[in-house]
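Can you keep this structure in mind? I'll have questions shortly.
A single protein chain has been omitted from the complex, and every remaining protein chain is retained in its original position.
Should a chain be cited, it is by its letter among A and B, assigned in written order, with residues numbered from 1 in that chain.
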Amino acid sequence: MSHTLAAVIGVGQTHHRAKREDVSIAGLLREAVDRALADAQVTFDDIDAVVVGKAPDLFEGVMMPELYLAEALGAAGKPLLRVHTAGSVGGSTSIVAASLVEAGIHERVLTVAFEKQSESNAMWALSVPVPFIMPVHAGAGGYFAPHVRSYIRRSEAPNHIGAIVAAKDRQNALKNPYAHLHNADTTVESVLASQMLWDPIRYDETCPSSDGACALVIASEAAVERSDIKNPAWIHGTQMRSEPTTAAERDQVNPHAGREAAAALWKQAGISSPIDEIDCAEIYVPFSWFEPMWLENLGFAEQGDGWRLTEAGETALDGKIPVNMSGGVLSSNPIGASGMLRFAEASLQVMGEAGEHQVDGARKALGHAYGGGSQFFAMWVVGSDKPR
Amino acid sequence: MRDIAIVGFSQRQMKEFDGSPTCVELLVPVFADLFEQTGWTKSDIDFWCSGSSDYLAGRSFSFVSAVDAIGALPPVMESHVEMDAAWALYEAWVKIQTGEVDSAIVYGFGKASAGVLRRTMSLQLDPYTVTPLWPDAVSLAGLQARLGLEQGAWDEQAMAEVVARSMTDATTNEWAIRKGETTADDVLAQPVYADPLRRWDCAPVSDGASAMVIAATGKAETAANGAAWITGFQHRIDTIAMNGRDLTASPSTRLAGEAAGTDGVDLAELHAPFSHQELILRSELGLADDVRINPSGGALTANPMFCAGLNRIGEAAQQVWSGNSQRALAHATSGPALQQNLVLTMEARA
């Protein structure tokens, strides 16, 4: 089946902060969108369709905010879609935008994902008590902490692996001017000394709550050729998989959906050994321990061995498989945009535009997002060269 | 472009659904219907996509539990839009166009009766200058209706005829919740409710779920039920601002219709939650007087949020399958006063 090649030609993001009190919701989005358009050397007139992504509407208290945002995003008179697949939404949104080009329907698609978490309180929005049910839910950290405990037990990983991840990502964030957290003093020791919030997850091992947005311009091969863009990020493969939140004997540590999505992705992108062929990876790690968990789930390490890569420093910027060069979700977390930021960082790396957090010679990169109860997965591989 | 056909459709519409806001209880039998219609099983479905709203359900991630109805282990390739499922259908159609998959089930669901629908919908408006006043959905339609009445774009009689035809046609629709042989005079004899609107001018608050199967040529022909081949599929959006557009028109409908191509259409299922909106849609789509409009009764007789648009497409497909239409058009709308609109055309093939 003929499949139009697509590439990311423009990337934009906001400066992510706990509270962006200087802008409205539309203003926040436009900051990312205007940067992406400028990066792609296009204007709103060149855009055929807009795809918006964000996590639950309860975060901002606006039902389907893309309706109100349509005009400010230059979408009036054009097609506009709104994707919502929980935490993976930034990734899914990128994939939907890419598919509009790959299907041969549009030449240039603008996609933008955002969250303005300071409008409300995510813990509240995620923990509205459901009648008749035991009110033990305690936000995302409360949800994931037991599964982190299961991972530690199953893999027999040493206690400090999570702290290694947190310290590394916070150090990487110092090289990223857009990152929310710039904590120069974060070390393995300081992470281990931070307060235990959702035991076994410590304060410094959790993601912040951020306001922010991310935007991409995705173009067809023909549109790229007609442009002055010389370093697009070619899309080599995209995959999404879902499974139920809870099911008898469902593996919550190494979910089937993630494994299946990764296997399909590697096959689609012609990759037989991810750790050897992928130059760097931006992986959705909202709690530090998810780095080793997803290294295994994605096939960078055998089951139970992901933490060994982390412990050996192989996921650092100069390691064998650098992970979360941007500082990751642990350093910036505008939830709805967090997945797209991963996809964007992978693109920047293969475009050679990642600035101080550039991995030397990165030519093939992974962008990854997950959501819900580790049940929704979205991922893509981008490369400096056209696929095949 | 690949040839893609609608090969299965099932729906449930009701005044009040006594069950969970995830509507899993409705989706299970709806999916079973689809497998029976097509003769397919879950393994024949490459992609799943749904449409629903957290604010309708009153909780974050309301769509997550709906995945249970699929039976999603082993995992499925799946996506969700916070839109009417008609747009989920669009995402699935695009996915098939990429060549990565050949078939999809699309579903939508909503339990509007769980909240105060017309008030909840105020949350769709500009959050700074409009929502704090809580203008309800019926009132916004009322402002639109009066503009058209006073500018001479339509009159009460035309609105009443839309209502009468819809309720009369709905008598044969088992899923319609407001129906009965009705004349325009019967409608005009009803008291005015939200001046200028009568209650019958406004879609009833409805609960429901529905689902559809589409597949690319090569696969579609193996479905037992028949096929309605998609010939055009377009959607557009306008500004939300009530003062930013001519409310007696719907430019996004016109653009979507022109792009999809409406020539030769003999039947149209239009998603008009208010009677005057059907008049706007017919005009913007340039539908001739002999085009059969809403044989199902349309949204004025049942309007389950987040699947009512998909239901228009499903109703039209059923007319194509049964041979009542050679070339049908279906339309879905979203946002206040016809802000966002989708047009799909389909045809029968020998």
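Rule of thumb we're sticking to: a contact is a pair of C-beta atoms (placed from the backbone, for glycine too) under 8 Å apart; a residue touches a chain by one contact, two chains touch by 3 or more.
Basically, contacts and distances are computed from a predicted model.
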{"item": "Per UniProt, the name of the complex member that is left out, chosen from \"Membrane protein\", \"NADH-quinone oxidoreductase subunit H\", \"DNA-binding protein\" or \"Copper chaperone\"", "value": "\"DNA-binding protein\""}
{"item": "Among A:L58, A:V191 or A:L341, the residue in touch with the chain that has been omitted", "value": "A:L58"}
{"item": "Selected residue (touches chain absent from view) among A:W198, A:W266, A:F300 or A:W380", "value": "A:W198"}
{"item": "Where the missing chain touches chain A, by residue", "value": "19-27, 30, 44, 58, 60-61, 71-72, 74, 76, 118-121, 123-125, 127-139, 141-142, 145-147, 149-150, 153-154, 195-201, 244-253"}
{"item": "Chain B residues touching the omitted chain (full complex)", "value": "18-22, 24-25, 27-28, 31, 42, 55, 57-59, 67-73, 113-116, 118-120, 122-123, 126-136, 139-147, 150, 192-197, 239, 241-244, 247"}
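By our rule, only the chains that are shown with their structure count from here on.
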{"item": "Interface residues, chain B side, partner chain A - complex", "value": "1-2, 48, 53-55, 58-61, 63-65, 67-68, 72-83, 87, 90-91, 94-95, 97-100, 120-121, 123-128, 131, 234-241, 244, 251-252, 255, 334-336, 339-340"}
{"item": "Chain A residues within the chain B interface of the complex", "value": "1-3, 24-25, 55-68, 70-71, 75-86, 92, 96, 99-100, 102-105, 125-126, 128, 130, 239-245, 247, 250, 255-257, 260-261, 372-373, 375-376"}
